[in-house]
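Of the protein chains in this complex, all but one are displayed in their positions.
Moving on, here comes subunit A:
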Amino acid sequence: MAAVRVEEVLAAAEEQEAEKRRSVTVEKELELEFDLGNLLAVDRNPPPAAGLRGAGPRREALLRALARDNAQLLVARLWELPAERAGGAGGPLVARLPEPAFRLPREKPPPRPRPPTRWEQFARLKGIRRRKRTSLVWDEQAKEWRRRWGYRRAGGDPARAWLAEVPEGADPQEDQFARLRREKRERVARNELNRLRNLARAHRAGTAAPAAPLHPTGHQSREELGRVARVARVSTASLGRFQPRLPKEPAEPPSRSGGRKRRFEPLLGNLAAERSRQLELLRDMGSKRPVLDITRAVNKQLRQEEAEAAAAKGKKQSQRGKRGRRQQRAGRSAKKSGARRQQQQQRPVGSGTGGGGGKRKKA
């Protein structure tokens, strides 16, 4: 009898608990995902699309019910976190949040590690490791534990030292106190100098490093991208030879510098080639015709100037907008005639010095 009654009592208690919890439990098909560090909850269940399609208060009510359910689940999770009373027993209940789990991109790239200082390099070479010193030292005179340095240090105040031993082989007339002060000043100055030197070295290394960034930055020019692609191709185990290629890429891998290295002929090589080269040089020096073709040079220069002007105009257009475009349209015709006038001027000059009027590639 007693056993049955105990069971009944337990069952009744459980039912009561369930009743209480009913007001705070929410039924969901899929569990929500929580990121309590950000106070974030993500609900993967597809919302009832039919109810939300019609506009008006019904949609608002549905959204509100959905929000209430999700908020209830999130708050239940937050209340389960370890909490404590801040500021004594009567203070507000404060929960400790975990680290935010959702990965968000940074605002700025992470700082570069600074290069090791001269001492750090030496220590790494020799295998010297840092020994942690105790902060308190036993002072025999005062018979207590005192700081290693600072207020009330172990050896007594150095400013009040009344005795300074004269070391062997020192001038007896020399002022030892002055010597000690001077040496301290020198030590401080030397440390400061080394610290500034380390800073300067780190700063120099930091500014020199991003000369050739191979990471995508989102604003790289065509040449930079070409260079990066070339370097990437050569940076494999086979140095760019035996790897899948694009259809139009050459089989020979490109050189890493892009063909910029100067190559010199060996000193004592092909004597016949050297002879022919020297004779050709003499022939060119003796001939009447000039080696530089003036018309071609002038055309090249004009083409370059036109390309620069077009690039500048394109930039200005995007900056100025409508007003600028109207002005530009009026100004463009003026520019065209101006260029033509320039060409007419250049041509007689060119034909005068060069041999025959060169045809312009651009009419």
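Worth a mention:
By definition in this document, contacts are C-beta pairs under 8 Å (C-beta built on N, C-alpha and C of every residue); 3 or more make two chains touch, one makes a residue touch a chain; residues count from 1.
In this text, contacts and distances are computed from a predicted model.
Set against the options "Sm-like protein LSM2", "Aldehyde dehydrogenase", "Oncostatin-M-specific receptor subunit beta" or "Ribosome production factor 2 homolog", the UniProt name belonging to the omitted chain is "Ribosome production factor 2 homolog".
Of A:23, A:221 or A:238, it is A:23 that touches the chain left out of the display. Residue in contact with the omitted chain (choice from A:42, A:178, A:239 or A:279): A:42. The chain that is not drawn here is touched, among residues A:108, A:126 or A:262, by A:108. Contact between subunit A and the unshown chain involves residues 17, 19-21, 23-24, 37-47, 49, 52-53, 60, 63-64, 66-68, 70-72, 74-76, 78-79, 83, 86, 92-97, 99-100, 102-111, 129, 215-219, 318-319, 321.
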